[in-house]
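Working notes, beginning with the structure itself.
Complex shown without one protein chain; remaining protein chains in place.
For chain A:
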Amino acid sequence: MADVESAEKLSSVSRPSEGVGGACCSEISTELIRSLTELQELEAVYERLCGEEKVVEKELDALLEQQNTIESKMVTLHRMGPNLQLIEGDAKQLAGMITFTCNLAENVSSKVRQLDLAKNRLYQAIQRADDILDLKFCMDGVQSALRNEDFEQAAAHIHRYLCLDKSVIELSRQGKEGSMIDANLKLLQEAEQRLKAIVAEKFAIATKEGDLPQVERFFKIFPLLGLHEEGLSKFSEYLCKQVASKAEENLLLVLGSDMSDRRAAVIFADTLTLLFEGIARIVETHQPIVETYYGPGRLYTLIKYLQIECDRQVEKVVDKFTKQRDYQQQFRLVQNNLRNSAPEKIEPRELDPILTEVTLMNARSELYLRFLRKRISSDFEVGDSMASEEVKQEHQKCLDKLLNNCLLSCTMQELIGYYITMEEYFMRETVNKAVALDTYEKGQLTSSMVDDVFYIVKKCIGRALSSSSIDCLCAMINLATRELEADFRGVLSNKLKMGFPATTLQDIQRGVTSAVNIMQSSLQQGRFDTKGIESTDEAKLSFLVTLNNVEVCSENISTLKKTLESDCTKLFSQGIGGEQAQAKFDSCLSDLAAVSNKFRDLLQEGLAELSSTAVKPQVQPWINTFLSVSHNIEEEEFNDYEANDPWVQQFILNLEQQMSEFKASLSPVIYDSLTSLLTSLVAVELEKVVLKSSFNRLGGLQFDKELRSLIAYLTTVTTWTIRDKFARLSQMATILNLERVTEILDYWGANSGPLTWRLTPAEVRQVLALRIDFRHEDIKRLRL
C-alpha cells in the first residue's frame, strides 16, 4: 500500500519540476527529499540522484572536449575581420564603376541612334538626288533614244521614270530649277505618249507582216510602259491569228481529203488534235517570254485570250463534224429507235466509227484542258507565293470558270450527251443480236451469247472510258448495269422459266440420258416419236446450258468490275475528274457488282427448279424402295443381306448414273451445288422413310451399314463435307443400334462428349420407338 502511495506522490510531485525547466536539472526536488521519511524511499531517491549525477558528468566531459575546436574557430574568425572590411570597400567601388559605365553606354547609344537617323536621312537625300538625276538622265536619254529609234532604251528610261516616287517629282519641281524640270517633265510625258503610240503602231505593223522577231521585240516593251494587259491582249491577238490561219488550213485539208484514207474515220478528232497541239506549242514557246517580261501569274491572261480563238475554231470543226457525219440526224434516228417509233432501223455497226471518233475527240480535249490547267495553276502558284489565301482562291475560281465554261467544254459535253444515247442503242441492239444469234456447240458448257454479250458490254464501257470523261464512263456503267440486270437477265430468266421438262416413264426407268444419247438411241431403236424426244431433250439441254450461262455471267460481272477498277486507278492517278469523281465511279461500280449477285440468285432458283423437277421425282422412288426392305431381321437374313445387298448398292448405282449425266453438261461449280442439293434431298427423304420403318437390333446394324456406305459414296462425289447434312441420320442410326433403351444415357446430356445432338428428346424417343424390341414403358421412363 505504502509503495503505491509514495509512487503516486513521486509522479505527482515530479510534474511541476518539469514545468520549471532547465534551472533545476534533477527530477527530484529538495522539497521532495525533505518530505521523505522512509529509508527505503530515501535510498531509492539517492540512487536515482547518483545516476543523474553520472549522466551530468558525462555531458560536461563532452562539452569540455569541444572547447578546443571552438576556440580555434574563434581565432580564425578574428583573423577574417579586417578582410571583410576590405571586401566591403571593393564592392562599393565596383558598384560605382558599373553605374558610371551604364550611364556612358546610354549616352553612346543615344548618339548612335541619332547617327543612324542622320544616316537614313542622308540616304534618302542621296536617293532623292539620284532620282532627280535619273529623271534628268531619263529626260535626256529618252530624247536621244527616240531619235535613234532605240525603243528598248527609251522604254527603259520611261520605265525608270514610271518607277520613280511621285513625291520625288513633286520635290524636284519645288527646287530652284523648278520651271526647267517642269518643262522637262512635260517633255518626258510627251515622250511616253509618243513611245506608246510608236510601239503600238510598230507592233501592229509587225503583226500584219507576221514578223515574229519584231512582234516579240515590241511585246517585250509593253510591260516597261506599264501596259501589261494591252501587251498581252495584242500579242495574243497576233497568236490567235496564227492559230486561226493554221486551223483553217487544216480544216480545208480535211474537207478535201480522201475519205478512204487510213485516218479518215477519225479525221475530225485528228483535226482537233492538231488545233490543240498548235495552241499547246504556242503556250510552250511563249510562256518563258511572258514569265520573264511580264512576271509570273500572267499566263492566265494570255490563255484566256487564246481560248477564245480556240473555242471559235473548235466550233467550226465540230460544226463540220456534225454536218459531215450526220451526227444530229443519227442521234435523232437512234432516239426514235429507242422509243420504238422509228420507221427505219439503224444498223448498230454503222454507229461504231462515229462513236469511236466522238470519244477520241473528247479524250483529246480533256487532255488539252488538263494541260492548260496544269500550266496555269503552276504559273499562279509562283505568282501567288506571297499572296493571301483569298487571292489564291479568287485565282482558282477564275481558272475553274475559264476551263469549265469555255465553249470547248460545253460543246464536248453536248457531243458526249448524244454519244451516251447512241452508245446505249449500240449496246442494246448488239446484245439483242447476240441473243438472237445464240448458238450452242456440242462439248461446250455455255452458249455463244454469254461471251458475245460480255464482249459487247466491255467494248461499250471501254469506249466510254477512252473518252476520259468520268461522267460519261459512269453513265455507261449504269446503262450496262441496266442492260445486264433487266434485259439480259430477263432473257436467261425466261429460258429458265420454261423449266426442265418432266421426264417420260421410259426415261425414269433408264435414268436421265444426255440429249445426244437419247436422240441416237431413239433413232436406232425407232421406237419413240423422235420429234417429241428431240424437243424435250433440246429443252433439257437448253435449261442446263442456261444454268451454265447464268453462272458465267455472274463470274464475268465480277471480272468486269475488277478490270474496270484497275483501269480507272490509272485514270484517277492522272488527276482526271474532280474530287468526287472517284466516289461517283465507286458507287456506279458497286451497283454493277450487285448485279453479279442477282445472277447468282437466278442460278439458285434454276438449280432449285432442276432439283425439284428432275432430281426429286427420280430419287424419291429409289429411296421409297427402302420401305420394302425389311429391317426386322434374323442372323440368317443379315448374312444374306451381306452377300446380296437389298437396297443401298442399287441406290448408289442409280444416283451415280443420274449425276454423271449432269456432271457432263454442267460447270463444276453448278454441279457441286446440284450435288449439294441432292445430298440434302437424300438426307431429308431418307429420314422420312426411316421414321416409317421398323427395326430390330440386327436391322439397326444393317441400317448403320447402309448409311455408312451411302455417306462414303456421297463423300466421294461432293467437294465439301456432307457429314453435317447426315448428322441427324447418323444419330438415328446410333440410336437404332443400341443394346438397351437405357444405353442412350451413355451418349446423352453430360455424357455426350464432343457429340452435339441434332435430335430433340421427343425425336430420340420417336426413333427408339422404331425398335420393335424396345418396350414403350422403358422409353417413357427415360429422363432426357
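Quick note on the criterion: a contact is a pair of C-beta atoms (placed from the backbone, for glycine too) under 8 Å apart; a residue touches a chain by one contact, two chains touch by 3 or more; residues count from 1.
Here is the rule we go by: contacts and distances are computed from a predicted model.
> Using the UniProt record as the reference, specify the protein name of the hidden chain from among "Ras-related protein Rab-36", "Protein ABIL3", "GPI transamidase component PIG-S" or "ATP synthase mitochondrial F1 complex assembly factor 2".
When "Ras-related protein Rab-36", "Protein ABIL3", "GPI transamidase component PIG-S" or "ATP synthase mitochondrial F1 complex assembly factor 2" are compared with UniProt, the left-out chain turns out to be "Ras-related protein Rab-36".
> Out of A:Ala105, A:Ala125, A:Ala583 or A:Leu755, point to the residue that touches the absent chain in the complete complex.
Touching the chain that is not displayed is residue A:Ala583.
> Of the residues A:Ala204, A:Val391, A:Ala593 or A:Leu627, I need the one that contacts the missing chain.
Within the whole complex, the residue contacting the unshown chain is A:Ala593.
> For the chain left off this view, which of A:Met476, A:Cys553, A:Val619 or A:Leu738 is in contact with it?
A:Met476
> In the full complex, which of A:Ile420, A:Met659 or A:Leu714 touches the chain missing from this view?
Spelled out, the listed residue whose C-beta touches the missing chain is A:Ile420.
> From the listed residues A:Asp116, A:Asp724, A:Asp746 or A:Asp773, report the one that touches the chain absent from this view.
Touches the omitted chain: A:Asp724.
> Mind listing the chain A residues that contact the chain we can't see here?
Interface residues of chain A facing the absent chain: 404, 409, 413-414, 416-418, 420-421, 424, 471-472, 474-476, 478-479, 481-482, 580, 583-584, 586-587, 590-591, 593-594, 597, 724-725, 756, 758.
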